Structures are given as C-alpha cells and as structure tokens.
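In this view, the complex is presented without one of its protein chains, the others remaining in place.
This part shows chain A:
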Amino acid sequence: MASIPRFMRNLLDRPGSANIGAYRRLAAQADGHEERIRALTELPRPRMDDLAEFCAIAREAAHRTLDMRPFDVQLVGALALLNGQVAEMATGEGKTLSGAIAAAGYALRGRRVHVMSVNDYLARRDAEWMGPLYEALGVSVGWIGQSSTREERREAYAKDVTYAPVSEIGFDVLRDRVATSPADLVVPEPSVALIDEADSVLVDEARVPLVLAGAADPGVDAPEAAVLVRRLSRGYHYELDDQGRNVFLTAKGTDAVEKALGGINLYESLDVLTQVNLALHAHALLTRDVDYLVRDGRIHLVNQSRGRVATLQRWPDGLQAAVEAKEALPASETGEILDSITIQGLIRRYPQICGMTGTAVAVEEQLREFYELKVAVIPSNKPCVRVDEPDRVYRTMADKERALAEEITRVHATGRPILVGTLDVSESERLADDLKAAGLDCVVLNAKNDAEEAAIIARAGERSAITVSTQMAGRGTDIRLGEGVAELGGLYVIGSGRHASSRLDDQLRGRAGRQGDPGGSVFLVSLEDALITQFAPEEPLPPAAGEDGLVRHKRAAYVVGHAQRVAEGTHLDIHRNTWRYTRLLERQRDLVLERRNKVLHGDAGAEALAAAAPERWAELTGEVGEAVLGEAARQIVLYHLDRCWTEHLGFMSDVREGIHLRALGHRLSPLDEFHREGVAAYRRLLEEVEKRSIEMFEGATITAEGLDALESGLKRPTATWTYLVQENPFGDAFDRALRRLSPRAKRRQDLDD
C-alpha cells in the first residue's frame, strides 16, 4: 500500500498545486556536475535520463553562449515545465531562459516543441535571443510571425523548437483543415505545447475562438438604420440594461421607428428589425476610442483585456457593418465563418502541455478543470521587497482623478519613476493631457506596435520617468531601474482602477520590484468605476467620504473586492460555457476531419461516388481516365464537406442563441437540449454531404483537364482570412439571460453544476 502516503498528500494538498521538492533536489545536484562540465571544451549532447546532468549542461551552455548563468530557481522552473506543469515565476525571474531550457529538454527527448507566445514580437525576440543556446545543445529553432509566408512557416515547423504566437498556430491549423491538396498542409502532428504567459493564453484568450472566414458577398450598407437611430434618445426611445451590455427599444421607440420606416410592423420583419437593433447597439453601446478606433478609413477594435488594437478582430458581421455605417465608412467585405477553433481545442490537441507565467495560482482551478494542468510555484531568487499599499477608494471619479494627479506630482518631485496603469485608451490619453497641462512630461503607451512598446517600457525605470500605459502594454519586457533609482525607492506603480481580474492587478504590480529591487504599488479606485457600477450595482455604498473624497470606511474595500469577484465569476462562467458549448462542435469537427482526411489523402471520395453512381463513373472513366476522375471526385466531396460544415456552424450558432429559453420548461437543461439539436443536425450534415456530392457528380462537367469548377457550380470562397472573434457582445448575454430566468431554472443549473 505504498500509495497511501501519496493519497494522503493529494488529499491535503490544495488541488492543482504541485510539489517542487524533487526539482529543487535535482537543481542542487546540478551544482555537483558544474565543475566537471565547465572544464570541457566541447559540451556533450545531454542524455535525458539524467536530468541533473542535463541541467548542468544547459546551465553551462547558457553561460557560454548567452553570458547568463541560470539561477537554481530557473532550473527548477525548467524542470516543472519538463514535467508538464505550469510554472509560476515572478516578473523578471527569467522565464524566457527557463522556457528555452525546457523546450530544449523536450526536443532532446525527441519531441517537437511549439513555444507559444502572445505576440509576434516576443516570438521572434525569444527565438533569436535563445538561438545560440539551442545551437549549443544541438537543437534547431525557428519562429513564425503574422507575415510569414507558407514556405517560411513550413520551414519553421520543421525545426525541433518553433516559436510562434498562439493565434498564428491556430490559424495555420484552421487553414490546413480546408486545404484541398496534401501539398498545401503546413502544421505537423502536435507534440508539445509550451505556453508563455499561460494564464493570459489559456484563460483570458480562451474565451475568444479563432475563426477562419471566407469572403461571401460584399458588405451590406445600412446607412438608413444608422441615420435613423441617431435621432432616438436614450431613456425615451431606448434603454440600456443594468450592466450597460444590451440596448433595446421602448414601446415609444418602436412607434417612432415604425413610423419612420413607413408604418411597417417591426416585429414581423426580422431583417429590418435586425438592422435597427444592430445600428442601435453600435450607436448606444460602442464608443469610439474606447471600444474601437477609426484609422485609415477602417474600424480597429480595441482589445479590452490587453488595451491595444486588435488587428485581427472583428465583430460578428452585422455589427461590424453597423459600426462602419455609424462612422460613415464604406462597408468592408462580409465573410462567413468557414471554421473555428477555441484556444482550448487547439491546446488540447497536444499530448503534452506546459506553461509559464507570473500569475498562475489565481487560475489554478481553471487550469486544472480545463487543461488538467498543475501549477508549480517557483520561489523567486531574491525575496520581493515591493511595498504594496492598500487601495485608496474615492467616492467619485473626479475625486479619484484629482488624487491621481496629486499623487503623481508628489512622487515625481522626488525623482522616482512612475508607471501608471490605466483601464482604457481614452483614459490614458485624458490623463496624459492632464499631466502635460500640469507641466509634467510623460510617455503614453497604448495601441502601438509591440516592438516599439517594449523599447519604451524598458526605459520606464529611468529617473523621473512617467509612463502612462494601458493594461497589458509591453508584457514580457522587464523594467530595469535607472541609476540611483533604487535609492529613491524603485519604480512606483499606480493603478487607476482595479481590473476585472485580480491577476491583471498583480501583473501590473509585478512591474515593480523585479529580482529583489525595491518598488511600490498602489491602486486608486473610485466607487464610480465601471467595475463597481457594472458588477456590484446593488451593493449599498459605504458612508460619506472625507474632504478629499477618500472613503475610509472598511466597507469600501469589501465592495471593491466583491465587484472584482463577481467579474471574475462572470468571466469564468463565460469560459466554461464557451467550452461546454464548443466541445460538442469540436468533437463533430474532428469526426468530419477524420473523414475529410480519408478523402484528401486517399480515394475515399472516388470510392464513394463510384459506388453511388456506377454508370456515370464507368462512362467518365472511359472519357477522362481514372486519375483525372479521382481528383475530380476528391474536389467534389471536399467542397461539399466544407460547404456543409460552414452551414452546420451557422445553424448551430442560431440554435445556441435561443437555447436558454428551454430552461423555462423545467427539467430541460439547455446544454442537453443543445446537444440533442447538435447531434440531429450532424446526422443530417452527413446525409446532405453525400446527397449533394452525388448530385454534383451526376451533373458535373469533367474533361481531360479535370473538373470544370465554375460550370459545375463548385464555388469556393474567393479569399479567406483569419480573425479572432471579439468577445461576442451577444454571446455572453446568453449566460446572463440564463441566470436571470426563473428561480427554478436557476436552481436546476446550480444542482446540475
């Protein structure tokens, strides 16, 4: 019964946390090998059965090639990664090096490693920076960026270790899934995924599916609706819900719209109503410079969780067009969704997953639930001496902004560098203007390109620097302290409000106090912040503040914490729902792909058509020959598989939209109902593919040159592009709707969970 101690340990351990004792011992053993390895002129190729020796060799290689000698804790981190865990390492502890050592370790075990980062800049920087280390260990390395060509990608994927932004890998997978010739495939069989900024990728980004779209029709202009809704007034014609996420017409508004459109009944004309609703959403809920920017005649979405322009994101098509109409821009081409994959679906293709980040413990539960990952907390090399002050809570926004300016002026006078983290782009600009008006020089960081950002943030530790940034600006870059700054108390981080997740707060705080440097942080919060008005609107507010607007009552901290916990809970629910509802589709997709691969790589298509229409087949074989006909059959079946899948996706997203209503007839779980619909639709999908393929085959024009696609009606999208769907503004309404429904439904949901 040797498993009893282990059982007890599992029982007592916090779920999801890993024991790092063994790694520490290995790292200590590595010290023993150090002398011997250092004396060698040429490093041996590490044998992966002795991890201590591997660590020693990797350490020496890093020392010789990069002039960095990894600390023990960095080796501990690498070992946790090699054991398939998520390593939590504080900012500035050298995650990049730990990751590279682990990636090399996997590669030496004969695995192919994809190191996934959050953006192009980091993928390229890390691959090039760590290149010499890999070379010394005999491991090849490559990287992929947004602008890499197909050839470059294929070359990079052929290396032992490939650095790439997670979205690029996802898009490559998506493109491969609609390839019509085996020669077009790019991505190799998945093996090991090593994820940088794991919490951001696995949890925050996981709410947003990656989408492959194809151009269908030119966009629909809806300027009339845009003009129409501009005349409506809030509170009279339309209202917003409590959380400001949804907008709807009042009876008076409906009257006004119906009259303006010539006396139609709005609720009998779905298309018109949809346009009006979308125009109203664009008009009332999306604010220029907060939710999107207009630049070069195009709409650029701002990613709220990163505070930067999300070049690849679009709103669902109707909404995108409505926003374009609102800004009087020409409608961009609309697309239809050909295929999509969630980050979760992408990552779980890999048999081995590991990751690293500065803030993993807070999402321990989710990493365990969604990815079966454990978190290993790696101690920092030197203890953190940063001083985190308690939040200062102000009654009004104006009080907070005044206090913020005062605090900056006060600290700036001492010469201490300041990093201000703001919540959105417009706030950062407003603050910068205020500071400039007050005669303070500051650098603003928002929505610029990653490389430039990294360079700016690297200078934020200079004496007297004031840097105003949005949330995630420059993640992955260290702020080194300038000369004499340590004596002043190091970098001072001020948050202009708590984020929707405590992890983002911690990331911001973590900018100061790297590697035992001194530093400080404080958050200034107002009770009028969006976090509180959106997520804790009904909480009684603490009693009146003092002269300066500062609320000293202890209830203030509770309200702020509560609002943040509600926000976190909401996001977790969205994540869980996304996952539950996409799991079925991804399973179906896998099955369709299995079939598709048989057609793509084999003769499954030809065999099926030959069996279904033997006469036609025999006739055509005589005319054009077996080979040409086989290829034509392949193209026909592939086309219909893809076409029907697209329609299936469209149908299922329609179903999902209203599935929560099923909870009203009690005893019906919306998820089960969704599955029921999904399974039935899937059966029809396969029948439909077969039926349409045979139909097209019977009528197709097939000559010696092959299938005449146009004549036969095989029209693939003229262009495909990839994007991330902006967190669907309607999609999470689903969840809220579910919660608001009858108490019985609520109770059932609770019980079912």
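The rule is simple: a residue touches a chain if its C-beta (ideal position, glycine included) is under 8 Å from a C-beta of that chain, and two chains touch if they have at least 3 such contacts; residues count from 1.
Just so it is clear, contacts and distances are computed from a predicted model.
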Note to self: According to UniProt, what is the chain that's been left out of this complex called? Choose from "Thioredoxin reductase", "Universal stress protein", "Protein translocase subunit SecY" or "Glycosyl transferase family 2".
What the structure shows: "Protein translocase subunit SecY"
Note to self: Just to verify: which one of A:A39, A:A183, A:L270 or A:A704 makes contact with the chain not shown?
What the structure shows: A:L270
Checklist line | Residue among A:E407, A:D573 or A:D708 touching the omitted chain | finding: A:D573
Notebook entry, point to check: Residues on chain A that touch the omitted chain in the whole complex?
Noted result: 220, 241, 246, 248-251, 254, 265-268, 270-271, 273-274, 277-278, 281, 316-319, 321, 334, 336, 365, 535-536, 539-540, 562, 565-566, 568-570, 572-573, 584, 587-588, 591, 594-595, 644, 647-648, 650-651, 653-655, 657-659, 661-662, 664-669, 672, 675-677, 679, 681-684, 686, 688, 730, 733-734, 736-737, 740-744, 747, 750-753
